[in-house]
Structure formats: C-alpha cells, structure tokens
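Removed: one protein chain of the complex. Kept in place: all other protein chains.
Right after this comes chain A.
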Amino acid sequence: MRRLGPGEGVVGILLALAAISPFVLPSQAWIGFAVNAVLISVLSIAWNVTGGFCGQMSFGHAALYGTGAYAAAMLQLRLGLNPYLAGIVGIAAGAAMGGFIGALAFRYGLRGSYFALVTLAFAEVLRILASSFEITGAGSGLTLPFRPGLANLQFPDRYAAYVFVLILCILALAVSAAVKGSRLGSNMVAVRENEEAAGAIGIDAFRVKVVAMIISGAIAGAAGVAYLQIQLFIDAPIAYGSLISVEALLGPIIGGAGTLLGPVVGTVVLHIVGEVVKTGVGGAPGLNLVFYGIVLLLILRFLPNGLMGLAGNLRWPARTASAARSAEAR
C-alpha cells in the first residue's frame, strides 16, 4: 500500500498544531470558532464517505445531521432518556435516514445531479415537517435544560466542548480511515470511478452505495447530536437548513474529496477565511458565504483535486528523483 508522502505529513502536523492552538492561545472568540470548525469537520467527514469515496454527491446532508440532532433532543425531552442513550439512538437515526434516502434514490437509479436534488428535497421536506409539528417544537425549536456535567453529556465551558468535538472528530477520522482501507472502501471507489465496470467485477453497486449512505448518516448524525449537546438548542433552520448541507460539501471539495484529511483541511481553511473576512470586512451577515463561494470557485478552477491534491504534489518531485536514483543504482 502507498505510504504517506511528505505532503500528507505536513498537513497532518499543521492540523495537529491547529487542534492544540486553542489551548496555547486561549480566547473565548477563538475557542468558539474552533468548536464550530471541528464540528463541521465531522459533518464534512460524513459527506466525504458518500461524496468523496463513493462519488455520490449529496446536497442534503442536513437531512442526516438534523435527524440525529432531533432524535436525540426528542428522546431526552419527551421520554427523559439518558443523553448517551439518546445520542446513540440519534446516530442510529441518522444512519437509518441515510439508508432510507439512499435505498430509495439508488433503487430508481438516480445519479449525479438527480441524486443531489433528491437529497436536497429530503432535507427541505424534513425542515418543513420539523417546523410544523408540536413534537419537534415547531417554529420555536427544542431546548435542553442546562445541566452541565459528564453524566448529562453537557459541558461547563467551551474548552470541555472543544475536547469533546475533537475526540468525536478523531473517531470519525478513524472510521473513515477504516472504511477507506477496507474492501468496502475499494468497492466504493470502484463504484465512483465506473459503476458498470464495478458490476462486471462482481461489485453490487446498489448495496455499496446504500452502505455508504448508512455510514455517512451515522457520522453526520453524530455531528448533529454533538451540536445539540453543546448548544442545547436546535430548530428546523439550524438542523435541516440548506446552510448545513452546503457546509457539509464545501469542506471536502475544497480540501480534496475522497482523501482522508481533505474534509478537515477544507473545513478548517474555509472557516479561517470566513473568520478573517468577518473581522476584516465587518458585519454584513452572510458575507462569509460570499467568500466561501469565491474560495470554492478558485479551488475548482486551479486545484480540482483540492488542497490535498496540492499537498500530494509535494511528493512527486522528491519521489521521482529517488525512484530515478534507485533505478540508476540497479
């Protein structure tokens, strides 16, 4: 198997430095930013399983994220379930929603932009449903009572929350790495590259795509649960809004879809750009989205393989040189 090149090593070290930076330079604004960036990274990792590994670009990952968050919130509020159990059920709910949307869409052979549209439609339908019914808190959303403590999976301050999302992010990366390095991961990539050829070598593309949606749904559901446990509040636009769906896909595309670290790199870079813009240019809400769009366009134009593609290029000169040397030695 291919060893990690220097580019990936550099990215890994930069990410590790970024991960500990909130502890080195403590500030309330910075830690709040970091919690959000890492949380969205988890969602990006989820998107990358379907969109990156398996090539099924979803435009509605909010459907999975929101379902995790709502399931966990409703179970705690309506049934008084322990937050850990509720969280696990939330993750399962995200996985089930992923499997359901996937099975439905792929059964009818939807690909490419049609699949993207169906996922978007699901997220929108769920958003409207969540804002219409009493059980989901309708327009006013759901608020968990503030009971900080490990027993309630609630955090006394932002640093504790940050540690929690960081652990979640590392777990999500571990799941993603395990998938990528397995038979399932190989099958996903084959389906992404050429579904017909994948079928010819014995790969059940339908099953592979649905399993990808289930895994992705579980990770996205976990991100939703984490958001709920940190903010203690969700409503329909937050949980099922299209902003979440957009954020889920921007990170992987900018960082490098299909790579392991790409989603995290993309999300972190994007959030830093957004933050710089916010402090530099000032107030207008939504201005960071304009800059997200600009970054996305620049990346698609100049770095179609994302930032990890750039990092991967670092490897080539060194590698060919050493390969040439070893060839000469022979």
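Basically, a residue touches a chain if its C-beta (ideal position, glycine included) is under 8 Å from a C-beta of that chain, and two chains touch if they have at least 3 such contacts; residues count from 1.
The rule we apply is simple: contacts and distances are computed from a predicted model.
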Select, from "Heme exporter protein C", "5-methyltetrahydrofolate--homocysteine methyltransferase", "ABC transporter ATP-binding protein" or "Amidohydrolase", the UniProt-recorded name of the complex's unshown chain. "ABC transporter ATP-binding protein"
Full-complex contact with the absent chain, from A:G80, A:G149 or A:G202: A:G202
What chain A residues would touch the chain not displayed? 1-2, 181-183, 186-187, 189-190, 193-194, 196-205
